[in-house]
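Missing here: one protein chain of the complex. Every other protein chain is in place.
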Amino acid sequence: MSHTPFIWAAYSIGTVVLLWCALAPLIHKKAVIRDIRKLSQIEERNRDSHS
Amino acid sequence: MNTNATTMNKDKPRKNWLVMFIHKMGSPPWFYGFSGKLIPWLWAIFAALTIWGLYLGLVKAPADYQQGESFRIMYLHVPSAWMSMLIYTSMAIMGFIALVWRIRIMEILAMSSAPVGAAFTIIALASGSLWGRPTWGTYWVWDARLTSELVLLFLYLGVIGLYNAIDEPRKAARAACLLALVGAVNLPIIHYSVKWWNTLHQGSSISVTGGSNIDPSMLWPLLIMAFAVKFYYGANLLTRARVKLLEQDKRKGWVKKIIKERES
Partner (left out) sequence: MTPEQQSGSMASAFFALLRRDLLLAFRRRTEMLFPIVFLLVVVSLFPLGIGPSPALLARIAPGVIWIAALLATVISLDGLFRSDFEDGTLEQFVLSGHPLTLISLAKILAHWLVAGLPLVLMSPLLAVWMNLPIESLGVMVLTLALGTPILSLIGSIGVGLTISLKRGGQLLSLLVFPLYVPILIIATAAVMAASDGLPYTAFLGLLVAGLITSVTLAPFAAAAALKISLS
């Protein structure tokens, strides 16, 4: 039995898991930044309506 | 009593320097800026070392005379297994510092470590069982290393689960840090009891790590890969910590300033 498919499978699982683990915080960061922008927009609108 | 006092005095300047560094790190804008500059370098070193290590391991190194080509899985499995243990230890140490000195950045770093450690544990388990199929003839054997990796995964999932279950981020981090610390006290006991349990029930004869005499041409790629993944951990940890910091401080001035600067 050839061992090559198992090596390929192991390294592809490793790549996928490490890639996902590296990209997950970046995706989350986008959401957080969108959140912060929304927050500051609301604040600005409140300030405008008060003045 | 007396000797205690003198040793404390001797330690004082060094401790002060360390405390100063931790306090400086504890300032969120400073940490955010500094880690932002560091992360690209860590990724670059990781990429360079990985390419070098994989070239040596997958192309140059000969197949193992006993295990054949499947030995090449070791260059992934062993560094991941080492990292899973190392990250748990570092998470517990950072958790200890966070709990004793109440340093928020340490809470964040400890909690950012957990998913990275869990990822390495999953890789160690998956690669270990893929190595097992050609070697043992089955995907899963209750081998000492695989079993303790599995228990370690449960410990990581417990920490992540507790952290996500509590709504208030700082309380969640403190609770999960304490759990990580309790787990770290237990981890050596778990490790050795599983090892001993395995010999007691006469498990597999070939261990995942293989024989004790590894050819240098096989050892080098292993060590390079083990070194490379530490930079992955560093880069990923800091990236995660930065996002958590932004999220927790989203109403603070320094975060708004950074977001404004990004826009322009």
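Read from first to last, the chains carry the letters A and B; within each, the first residue is number 1.
To be clear about the criterion, a residue touches a chain if its C-beta (ideal position, glycine included) is under 8 Å from a C-beta of that chain, and two chains touch if they have at least 3 such contacts.
Since the model is a prediction, treat every value here as computed from it, not as a measurement.
K.L.:
Identify the visible chains that the left-out chain touches across the whole complex.
P.N.:
B
K.L.:
Would you mind spotting which of B:Trp82, B:Trp197 or B:Trp220 touches the chain that isn't drawn?
P.N.:
Considering the complete complex, B:Trp197 is the one touching the chain left out.
K.L.:
Can you work out which residue in B:Pro79, B:Gly183, B:Pro221 or B:Gly234 touches the chain that's missing from view?
P.N.:
B:Gly183
K.L.:
What subunit B residues would touch the chain not displayed?
P.N.:
Against the left-out chain, subunit B lists 99, 151, 154-155, 157-158, 161-162, 165-166, 171, 174-175, 178-179, 181-183, 185-186, 189-190, 193-194, 196-197, 200.
In this section, only the chains that are shown with their structure count from here on.
K.L.:
Can you give the whole-Å distance between the Cα centres of subunit A and subunit B?
P.N.:
The answer is 20 Å.
K.L.:
Which positions of subunit A touch subunit B when the two form their complex?
P.N.:
Touching subunit B: residues 1-4, 6-7, 9-11, 13-14, 17-18, 20-22, 24-26, 28-29, 32-33, 35-37, 39-40 of subunit A.
K.L.:
Sort out for me which residues of subunit B touch subunit A in the complex.
P.N.:
Interface residues on subunit B, with respect to subunit A: 58, 68-70, 72-73, 76-77, 80, 115-116, 119, 122-123, 126-127, 130-131, 133-134, 232, 235-236, 239-240, 242-243, 246-247, 250-251, 255-256, 259, 262.
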